[in-house]
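A protein chain is absent from this complex, but the other protein chains hold their places.
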Amino acid sequence: MSLWKDFSSGIIKENPVLRLMIGLCPTIATTTSAINALGMSAATAFVLIGSNLLVSIVRKIVPDEIRIPIFILIIASLVTVTDYVMYAFMPALHKSLGVFIPLIVANCIILGRSEAFAYKNPVLNSVLDGVGMSIGFTLSLTTIGIIREILGSGSVFGISFINSSFMATAMVLTPGAFMTVGFVMALLNRFEKRAQ
Amino acid sequence: MELLGIFFAAVLINNILLIRSVGMCSFFGVTTKIDMAIGMSFAVLFVVTVASAICWFFFRYLLVPFDLVFLKTVVFILVIASLVQLEELYLRKMIPSLYRSMGIYLPLITTNCAVLAVPLFIIDYKYDFIQAIIYSVGVCGGYTLSMVLLAYIRERTAISPIPRWFQGYPIAFVTAALMALAFLGFSGLFGL
Partner (left out) sequence: MLILTTIIVLGLMGVAFAAILGFAAEYYKVKEDPRIARLLSVIPNANCGACGAAGCHNFAERILEGTIAVSGCIVGGADVAKKIASIMGVEGFEVHKQVSAVHCRALRSERKKRASYSGVQTCSAANLVDGSGLLCKYGCLGFGDCVAVCPFDAIKMKDGTPIVDPEKCTACKKCIAVCPRQIISLRPYNMNVIVGCSSHFKGSDVRKICSVGCISCKICEKESPEIFKVVDSLSVIDYSKTDKQFETAVQKCPTKCIVKQ
């Protein structure tokens, strides 16, 4: 059934971060802890699903030549809303994510899905595609966040079990991010080859 | 003197790609060949410097006086998208040789996080105009440095015997991790 396919392809087979290699900026920068990763994925999910929905609704009225500026406007407005809602209701998360919330606008996943999918498909399919991609994004981000948090600060979801001075602080900085993503991708390669 | 500090901080200590981790998609997408990396870096230099200058003006003289600071994301991205389009038109007509070598990267830059991040950082740091310009040039210098370094290494690893599961992107990520570790050593340089 096409609806199920639109939904499920975003989770593993066309996982945006680990397979399509888009949306890497937040992966590297915001996975310093599992909670940050979850927060970022939630914000991105809201913007992705919202923009897929809106673009799909207006796709018949928008002329082809100016579609990219229109997409950008829709996405930017959604991001501004998300930014200020997080500022009001989750100030700690907003502070730790910092400049990366406005940077969701430049996230390749959202513009890419609007252009490649939502502009050409009916509303329900687009929303499901958005949900699937968000789940895939959340899974990959949270996995990397958990690994980095355990190895870097000795805690998981904020619950500390080893004193952080014993752990490798580089894991919560950029080198750890690159290393983790590289190894997770290699692991995924191994399992995919095995399944073939 | 302080301007020099801002410049070196942008290039080495807070390298936009390796320490601030902004602009990742282009970092791994365009570094498979050295000429592509250099072309992309030139295009980024072209766009970021002009874009941050214009965004600075819009912020200071439009958004702040009218109390519209919450519109900064929308306004900045509109400015950047229009600017890239304008630059592409101008380059195509006036400097065709430059257009041929780096024109194809210009549309890629519209969604490059680095271009949107620089004006946002400038606002965070509360720089004045001259500092903002020096900062953006420094960011582009740091961008070029990391891109070219990674491109050189990736061209070498492409013909080296890499373990099967790591071939392609995973080894590029591990390389970037080691580079980032090296760049972390710059923190504290010049007392910054």
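As written, the chain order gives the labels A and B, with residue 1 at the start of each chain.
The working rule: contacts are C-beta pairs under 8 Å (C-beta built on N, C-alpha and C of every residue); 3 or more make two chains touch, one makes a residue touch a chain.
What you see is a predicted model; the values in this text were computed from it and never measured.
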item	value
Chains in view touching the one left out	B
Contact with the hidden chain (one of B:Met36, B:Val74, B:Val137 or B:Ala151)	B:Val74
Touching residues on chain B - with respect to the absent chain	62, 66-68, 71, 74-75, 78-79, 82, 85-86, 89-90, 92-94, 100, 159-161
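Simple rule for what comes next: only the chains that are shown with their structure count from here on.
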item	value
Chain A partner contacts - residues on chain B that touch it in the complex	18-25, 27-29, 70-74, 77-78, 81, 111-113, 115-117, 120-121, 124, 163-166, 169-174, 176-178, 180-181, 184
Residue ranges of chain A in contact with chain B within the complex	21-25, 27-29, 68-69, 72-73, 76-77, 79-80, 83-84, 99, 102-103, 105-108, 111, 170, 173-179, 181-183, 185-187, 189-190, 193
